[in-house]
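Only one protein chain is missing; all other protein chains are in place.
Labels for the chains are A and B, by order of writing; each one numbers its residues from 1.
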Amino acid sequence: MDDLAVVIAFYVLAGITLLSALMVSIVRDLIHAVLFLILSFIGVAGLYITLSADFVAVAQVLIYAGAISVLMLFAILLTPRSARDNSRVSYAAPISAIAGLLGAVIIFVGLNTEWAEVDREIDGSTARAIGNALLDPYVLPFEIASVLLAIAMIGAIILVRPNDEEGDL
Amino acid sequence: MSLLPVLTSWYAYPFEELYGWLDDNVGTEVAYVVAAVIGAVGILTFVGLGALANVWLERKIIGRMQVRRGPNRVGPGGLLQPVADAIKLIQKEVLQPRAADGGLFNLPPIIVFIPAMLTFAVFAWAPDMVYADLDVGVLYLLALSSITSLAIFIAGWSSNNKYALLGAMRVIAMAIAYEIPLVLSLLAPVLLVGSMNIPEIINWQREHHTWIAFILPLPMLIYAFAATAELNRTPADIAEAESEIVAGFHTEYSGMKFGLFYAVELVNALAVSGIMASLFFGGYSLFGLDRWVPPWAILIGKIYIFYFGLIWLRGTLPRLRIDQLMGFAWKMLIPMALINIAVVAIQVLLWRELELTNWVLVPYAIINLVLAVVLIRQFYRMLTAGFYRLPTRVRLVPEVSVPSLPAPGSATQP
Partner (left out) sequence: MIGLEHVLVVGALLFSIGLYTALSRKNAVGVLMGIEIMLNSVNLNLIGFSRFVESPNPIDGQVFAVFVITIAAAEAAVALALAVSVYRLRQTIDVDKLNLLKW
């Protein structure tokens, strides 16, 4: 990871991600906030690529920026314009202090722990390795995750069905 | 023959020499950057020229299919028509509605162009001429197609126009409905080859002397239709249905911004043709012909053959209604795609685990062809289905009978 290009890419992408995540809480319109959220998702996908996790990066763009964002946009558009503001609660200032304090504690602990670091050479394709891992040691969480997705889909559909069911929907 | 080394070393692979020279003399990083810049310039040249040529091709060929001549005034045979179109679009006044969302209004024409251009980066134009040799190439293509629908939504929403928003919502509903058969159908060649790397898929087709379309016709058809729907081309172009919702999501865009949307639609069509040519039809290889002809010429030829197929679809089929499209996606394409994945997985498992000979691919092809014929038959029935169901609201006066419409093709009065 001491290629100059990778270092520059990491700093630029980290800056984009943090800045757009901050703008999510600052902009006044909710749809602008969702668009900044999409930008932060893509920034995080770029960070994954600098860490040589190509499969997870493409899966992140496909699922987060492609599907979850569309879901959020649809849910926002189904609510009226009056409820679409991105305003803060009245007690937002102590919350920012708490969040900042928690972030500082995590940074302090993370920087002062003796991690067992190793300079690893990335070999082969991570997609093949992830596929093998999903089917050999982790097949049970894989199946449970698929059942969970099916349950979530059915649950979401049931929750938004209209209650009166006469004639056609 | 003394001509053959010249063809394979200088004419067909011109840049390998340059890279080798730069690598030896100047330094590896400089060689890498120069190669990247040259590759990007080459791809963008192809994209730009392709967008220009496609305007002319599309209008001329559709004109001929509709028994008229197409553009023939501007240059010899109308060849300068794209230039005339570009000049017309550039000199138009660029309007922005005052209530439209300021900075957000100018963004979609740019955002929608980015995935279209990025798709060309993973194609293999020659055995060692691929711009980005990604190990997850197929998944990367799918991720890009899911960003395009977001850009169209931003365009429709920031116009502050009911018709634009309606067009944008229809596009997103259709795009996410057709993304599932798209993903599942592109998974079938990946299962067969065992890798998501596009040059490796093309190599597999070269080694086995066959095209994946012969073995897997069903995913090819599913991909063709799902990609047509993702591109918002006829028969699935309800996004810009001019007779229904003014102009859909690009109602408020005028001048070169509309020109960008139009160009993106053509470049996307080229990109989809490229994916089909690479994954299903062999890419740059043509049963050994790629030793005499430059491979990128073969790939470009195949791309334009499939683009002609897309134009043919556009000129022939009528526009489908949104409920027909969504019904076809959810009720027909997704079950067929799932059945296809199961069948292909079983076939590949039997082929690999039992170490059968390569000739077992022939009965596999026949089984897949039967399933593909089922899909085509269902598509035909959807296209020719009459108005088969009358609305069944609760009526105040139950004795009034609703006259039934005649069966399709049997009555003569409207």
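Everything that follows uses one rule, which is that contacts are C-beta pairs under 8 Å (C-beta built on N, C-alpha and C of every residue); 3 or more make two chains touch, one makes a residue touch a chain.
All values reported here derive from a predicted model rather than from experimental measurement.
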Displayed chains contacted by the hidden chain, counting the whole assembly: A
Those residues of chain A which, in the complete complex, touch the missing chain: 1-2, 6-7, 10, 14, 17-18, 21-22, 24-25, 30, 33-34, 37, 40-41, 44, 47-48, 50-53, 55-56, 59-60, 63-64, 67-68, 71-72, 74-76, 78-79, 83-89, 91-92, 95-96, 98-100, 102-103, 106-107, 110-111, 115-118, 120, 122, 126, 129-130, 133-134, 137-138, 141, 145, 148-149, 151-153, 155-157, 159-160
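Going forward, only the chains that are shown with their structure count from here on.
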For the chain B and chain A complex, residues of the former touching the latter: 104, 134-136, 139-140, 142-143, 146-147, 149-150, 153-154, 157, 169, 172, 176, 179, 195-197, 391-394
In the complex with chain B, residue positions of chain A that touch it: 31-32, 35, 38, 54-55, 58-59, 61-62, 65-67, 69-70, 73-74, 77, 125-128, 166-168
